[in-house]
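Before anything else, here's the structure in question.
One protein chain is absent from this view; the other protein chains keep their places.
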Amino acid sequence: MSRREAVRDLVVEYGALIDADRLEDWVELFASDCRYSVISAENLAQDLPQTLMACDSKDMLRDRVTAYREVNEYNFHSDRHVIGGVRFRDESTGGPWRIEANYSLFQTDVEGVTRLFLVGQYDMSVVFEDERPRFADVRVVVDTASIPTLLATPI
Amino acid sequence: MSRREAVRDLVVEYGALIDADRLEDWVELFASDCRYSVISAENLAQDLPQTLMACDSKDMLRDRVTAYREVNEYNFHSDRHVIGGVRFRDESTGGPWRIEANYSLFQTDVEGVTRLFLVGQYDMSVVFEDERPRFADVRVVVDTASIPTLLATPI
Partner (left out) sequence: MSRREAVRDLVVEYGALIDADRLEDWVELFASDCRYSVISAENLAQDLPQTLMACDSKDMLRDRVTAYREVNEYNFHSDRHVIGGVRFRDESTGGPWRIEANYSLFQTDVEGVTRLFLVGQYDMSVVFEDERPRFADVRVVVDTASIPTLLATPI
């Protein structure tokens, strides 16, 4: 399987594991040395570094999932990611691959009502550890203004 | 062309043929021995086997399309599927390939108003007949609660 295929699989897995509420497994898609952040498209456009959320290590990411689990005993909504094609920005060098993908994220509440929750872009950097692709950096750009809740599910 | 490519093509064709109202051709994407079912995400999460709809053979699937044609002389809406990347779950064995894909389904009425109709996940099993991939099993998981209409278009 080509590296491109492996990277596409990784992006699909990213969305699938969040949607399946398998957040502990989702963390394992990240490299040992990693970063995950969420930034509004507005701040990005204005070159403001302020993020809505940032984890600078895999341990921080794990802690976040643990905290989420402790607070949310029940799921009050379910997520569904529909992610567009992967844009390969830098795959020729020996370093990390830089990729992008647009996403639409829909949420369905306990009544079964689905709404468009967020749209935006993943800006990702992928490294290969033992030939397996892992996220070194995931920056989630969010177009939609939303109240950032510290203990929400990842996007 | 790789088998992965062929399977991706099949999934794209699945949505395209429904959107083009080519339901008779859509049926031909299924294997001679096949199953098509629709289940709510809620029932699936609770391990309830109750489906919203199920066809246990290709003949049943054909009958369903025929019945739909007899009742719906005119189309009162058009469908548009936007399907995310294919998740390859089991492609290494000699048996059926198990794949998944998230979908968003939009409907547009005769006034040209588009709304988000359903989101969910395809859980599919694909076999190769004369080297051509065909659906042995399509289970459509629907997140959105909706009134199941017996003679609606396939999802």
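The chains carry the letters A and B, assigned in the order they are written, with residues numbered from 1 in each.
In the analysis below, contacts are C-beta pairs under 8 Å (C-beta built on N, C-alpha and C of every residue); 3 or more make two chains touch, one makes a residue touch a chain.
Keep in mind it's a predicted model, so treat the numbers as computed, not measured.
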item	value
Residue of A:A16, A:V38 or A:L118 in touch with the missing chain, whole complex considered	A:L118
Touching the absent chain when the full complex is considered, from A:S37, A:S57 or A:N102	A:N102
Which residue of B:N43, B:S57 or B:S78 touches the chain not shown here	B:S78
Residues in subunit A touching the chain absent from view	4, 40-42, 82-88, 100, 102-104, 116, 118-121, 143-146
Touching residues (missing chain, whole complex) on subunit B	1, 5, 8-9, 11-13, 15-16, 19, 78, 80-86, 104, 106, 108, 111-116
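Here is the rule we go by: only the chains that are shown with their structure count from here on.
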item	value
Whole-Å gap separating subunit A and subunit B, where each centre is the average of the chain's CA atoms	27
